[in-house]
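What follows is a short report on a single structure.
Note that one protein chain is taken out, while the other chains of the complex remain in position.
In order of appearance the chains are A and B, and numbering begins at 1 in each one.
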Amino acid sequence: MDTISILPPELIRMVIAVVIIISFLFLNAIMMGYAERKIAGHVQRRPGPMEVGSHGILQMVVDGVKLVGKELLIPFNVDRTLFRVAPLLSFTPVILPLLVIPFSEKLQARDLNLGLLFIVTMGSVNVMALLVGGWGSNNKYSMFGAMRAVAQAIAYEIPILLSLLAVVLMCNTFSLKEIVGAQQNIWFVFLQPVAFIIYVVAGLAETNRAPFDLPEAESELTAGFHTEYSGMGFSLFFIGEYTNMFIVASVATVLFLGGWHGPHLPYGEYLGVVWFFLKVYFLLFLMIMVRWTYPRVRFDQLLNFAWKYLVPFSLVNLLITAVVVKL
Amino acid sequence: MKQYFSELFTGGKSLVEGLGVTMKALFSPIVTVQYPREEIDITPNYRGHIDLILDPEKNTYLCISCGMCEKSCPSDCIKVKGEKMEGKKKKSLVLFELDFTKCSLCGTCVEVCPKDALEYSQEYNLAAFTKEAFHFDILKRLEERRI
Partner (left out) sequence: MLESEYQEHNRFFLNMGPQHPSTHGVLLIVLEMEGEYVLDPQPVLGFIHRMHEKMGESRPCQSFMPNTARMDYVCALPYNHGYVSLIERKAEIEVPKRAEYIRVITSELNRIASHLLWLGAYLLDLGAFTPILYGFDDREHILDILESITGSRLTYCYYRFGGVYQDIDDTFIAATRAFVKRLRKRYSIYEKLVTKNIIFIKRTENIGIVSPDMALRYGMTGPNLRGSGIAYDVRKNEPYSVYPEFDFEIPVGEQGDCLDRYMVRVKEIEQSLRIIEQALDRLPDGPIRAKVPKNIKLTPGDCNFAVEAARGELSYYLVGDGTSTPYRLKVRVPSYSNLSCLPELGRGILLPDLVSILGSFDLVIPEIDR
């Protein structure tokens, strides 16, 4: 779609799409929060939340109400503007990539022909939110956490880019709709297994999830860069993190696992979203399991891992892909 | 160079095995109990605070107010007082108080009693709002259990 047509039918469709996506975001955060606590419980042989609602279904709703009702503490001597802006900065750039992801054949808010590049750029903006939050807290622990988070995020962007480029080389396009369309016969995970693994691992590091969650390391530096936030600020960081995970998983699905392709369903153009969600939530389930299994990686080992293992492998993978595509 | 790849391979394998352990635990039954909605039976040997034993035949206590438990308690938490009443040969027990906030459940009082008049109770879920709620009047508890 090269011409920008903001005529009323298109405009109404965009508005409806944005509203659905934002409400889906909050719903997703609630569901994932509940799923994480229940999975964490059962992995540890205990039931997880059980009190509120039958089997704890209403737990996240009640938690949300509690967080909204808390006092928004602003500590003494902080830079007020920066302190308040940080959660917003962490929440906004994660909504935008969802507008270009193809949930199904006909369910995509806007198909940019540089869609993939747009998503990766928004991921980089996320780093700024961490830095602003850490600096604005006027607390040496938060600053430590923020600096570590920035170094981590910058180091892991390179393997992400390189592994995604391998798929782009195979399809000759950045547009996500066409990438999914090119996977009709065979999913790219079978053609590019190394790139898939590198992307998932680097994506996990990018979202500051365990075992790479050093910026939030509880047992060493209290809660890292979001120590000073309470109430709604904290919950915005929290929702931002879950949405980021969702984006990483959906990009992996779109690029490697065939997007909305699956066994035939009636109204396939719309109900392809069922297969999409199944794949995305399978990846999210794996990410949650990984958090509760492994210990934390030390900071210099984390950077070592990125520079010495992920970057060389993704470079070699890219070279081999380029050679094979050329032939 | 060879170490680079071998470390990568064994490392990756160990991570997958670890994930297998947690996956298996995910689908195993839970081992906890939803207390206080379900309760577990406790062993009869459980050491709760002490109580006077109710003699079934005479329907009264076996204590002779000798005060051995009071003297041997390391935490000074028992108070015993006996008085000679009219018409009775031995001393009657008038006061038996236990300050449970100081008790360390060592069991010395139960052991040194010459008449074996004390036993452990089985109460484990004690919670109160004031300290005075844990100053137990053991004699009164006995009176309540008398038939």
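To be clear about the criterion, a residue touches a chain if its C-beta (ideal position, glycine included) is under 8 Å from a C-beta of that chain, and two chains touch if they have at least 3 such contacts.
The shown structure was predicted, so the numbers you read here are calculated from the model rather than taken from an experiment.
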Notebook entry, point to check: Among the chains in view, which touch the chain not shown?
Noted result: A, B
Next item on the list: Return the single residue from B:T22, B:T60 or B:S92 that touches the missing chain.
Entry: B:T22
Check: What residue numbers in chain B mark contact with the hidden partner chain?
Finding: 7, 10-12, 14-15, 17-18, 20-22, 25, 31, 42-43, 45-47, 72, 74-75, 104-108, 111-112, 120
Note to self: Touching the absent chain: which residues on chain A qualify?
What the structure shows: 40, 43-46, 140, 210-211, 213, 217-220, 292-301
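As a convention for this text, only the chains that are shown with their structure count from here on.
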Next item on the list: List the centre-to-centre spacing of chain A and chain B in whole Å, with centres computed as mean CA coordinates.
Entry: 51
Checklist line | chain B residues within the chain A interface of the complex | finding: 8, 15, 18-19, 21-23, 25-32, 34
Note to self: Help me check something: in the complex, which residues belonging to chain A touch chain B?
What the structure shows: 39, 41-47, 50, 289-290, 292-294, 309
